[in-house]
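Here's a slice of the assembly, chains where they normally sit.
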Amino acid sequence: MKTGLFVGRFQPFHKGHLEAIKYALKHVDRLIIVIGSAQKSHELNNPFTAGERVEMIWRTLKTLNVLDKVLLIPVPDVENHNLWVPLVSSLVPKYSVVFSNDPLTLELFREAGIETKEVPLKKRSLYMATEVRRRISEGREWEDLVPREVADYLREIKGEERLRNLKSKK
Amino acid sequence: MKTGLFVGRFQPFHKGHLEAIKYALKHVDRLIIVIGSAQKSHELNNPFTAGERVEMIWRTLKTLNVLDKVLLIPVPDVENHNLWVPLVSSLVPKYSVVFSNDPLTLELFREAGIETKEVPLKKRSLYMATEVRRRISEGREWEDLVPREVADYLREIKGEERLRNLKSKK
Amino acid sequence: MKTGLFVGRFQPFHKGHLEAIKYALKHVDRLIIVIGSAQKSHELNNPFTAGERVEMIWRTLKTLNVLDKVLLIPVPDVENHNLWVPLVSSLVPKYSVVFSNDPLTLELFREAGIETKEVPLKKRSLYMATEVRRRISEGREWEDLVPREVADYLREIKGEERLRNLKSKK
Amino acid sequence: MKTGLFVGRFQPFHKGHLEAIKYALKHVDRLIIVIGSAQKSHELNNPFTAGERVEMIWRTLKTLNVLDKVLLIPVPDVENHNLWVPLVSSLVPKYSVVFSNDPLTLELFREAGIETKEVPLKKRSLYMATEVRRRISEGREWEDLVPREVADYLREIKGEERLRNLKSKK
């Protein structure tokens, strides 16, 4: 059984992430989805808790019927970057390939001698999470950038309100 | 959908844990399994990494065909006990009931106003994890105390050897 | 006895803070003053230690004769914002209302289900601490923005000199 | 104005502590009471939160009418003992003498060149906190070892129940 790692912050989980997961699932039998910066929330760039991000992904993948092929593991940042790959490795089952688009993530796994694969993201989806957050806090349409389950969930937890409250912070 | 929490250290995952999970799954639609003391490993009382414990549970529950109803979330200890329930809650989806047998865990969730349920463990399984570790380090039979998938996995990662190497520490 | 919480960084304690405390003391029998970001000092935006900030407030409130109605409790930041309200609650006596003007503070207490009250600050006092620090580091008049006891104390500990030394940092 | 420091864990605050504070207040104009191990609670040897300990002391000193001469400051432990005295000093106003009976506390302040005074404790009060906890968890009389305000408060927060729940932990 081949196991892969997909690393992201998922603030929030959007359609680009979903495409990447579908892509990765074609290459591995099991995919560990690492919810990075797990300790962060209630910030303009990191509005949602790790638990809320787990829920977004879980609900979306449930409709995809792939929950028995994925693991969702929250991992906090660590100040010494040399310890991050070992921290991840201590929290998840063995894996043999890493999917990501973040240059630091790719560099750290590469230096650790682990195979990495850049996900073939469509340009416009590269900064989609930033775009979603901006649209929400400006009160514009954002729902079409995320899976329907995520849009529903964000309304359920009043995610828009939280982002706007935080934005009022100088 | 009713979501529950099952909290344990799983050092290692044994048949008592498996019974408890089956019991909990009768009461909730989805069960979040919190792998506690996630930062610990390579100690006599905590020999296995969180990732190894995740793997033990995943392989066992796969044969049970319930992977689409569970989440496996590693959570580290935190020195200030008042922060532990909030930490858990920030890392997992919303839940409405907690299954455990540990007095401190039960006390902390109770003081936080969350419903708790003591798992009806058979006496002999209460300290089964301790018993498994003792048998391994003394070179006695231990395999019948754990699910078959766990026994296979521990042999695969040379778990017995690690425990014995650590035991040689004065 | 009704207990309230007043949360601020007090870098330094100024007349706007003093007005807010007088306002809060009209609504509660006891006021816990939380000195936030207690771990910070010797930075341009956080020049004074928590202990120095405690002293500024203590000396001012002593002349007001309300020391038997207040508690001064330093609380450090915590990276996971979900743990901050529980951390505060573990360090202070029970309270039933929170006074603040900081959007994040208000959001966190509100999500925790605790009553919050925005302090009716006069506009010009909103960023008074920033203004005091700016004036000090530019060598302009600043004493009239803070209670007299604070002005005296800052001269006593050579606060102006520290701020200017730090400012020379590139 | 002479300021002193009185360091203790206050698990719980008992009559020996009260005598020590009265003694210290004869030697200084202001006494900073450091609530040590502030991060600990819900353990057999550290059952109460820092906030609960602050409340015990505050209520007792209120009846003594000395609240305008004391400060109650919670300070957590720090793993590197060399950083503890500097940590305390960063969280409290300047002080010139330290009252304590703990050998490590006395050694650390002495090596830092600060005047220390052993409190003339009556023998039997030396381990009074241990004795109170033992009596509570064994269901024996303990109220006469603590100030009346503390006894009332502990009943109010169901302190006895917490200690006994924790004791059931193996």
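Order of writing sets the chain letters: A, B, C and D. Residues in each chain are counted from 1.
Here is the rule we go by: contacts are C-beta pairs under 8 Å (C-beta built on N, C-alpha and C of every residue); 3 or more make two chains touch, one makes a residue touch a chain.
Quantities reported herein were computed from a predicted structural model and do not represent experimental measurements.
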Per this structure file, total copies of the shared sequence (4 shown): 6
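In this text, only the chains that are shown with their structure count from here on.
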Labels of chains that are neighbours to chain B and to chain D: C
Touching both chain A and chain D (chains): B, C
Chain whose average C-alpha position is farthest from chain C's own: B
Higher-contact pair (C-beta pairs counted), B-C versus A-B: A-B
Euclidean distance of C-alpha centroids - chain A vs chain C, Å: 37
Rounded Å distance, chain A centre to chain B centre (Cα mean): 26
Chain C, residues touching no fewer than two other chains: 80, 82, 89-90
Those chain pairs that satisfy the touch definition: A-B, A-C, B-C, B-D, C-D
Touching residues on chain A, where the partner in the complex is chain C: 39-43, 49, 76, 162, 165-166, 168-170
Residue ranges of chain C touching chain B (in the complex, touch as defined): 80, 82-83, 85-87, 89-90
Sites on chain D touched by chain C in the complex: 38, 41, 49-52, 54-55, 58, 62, 67-68, 71-74, 89-94
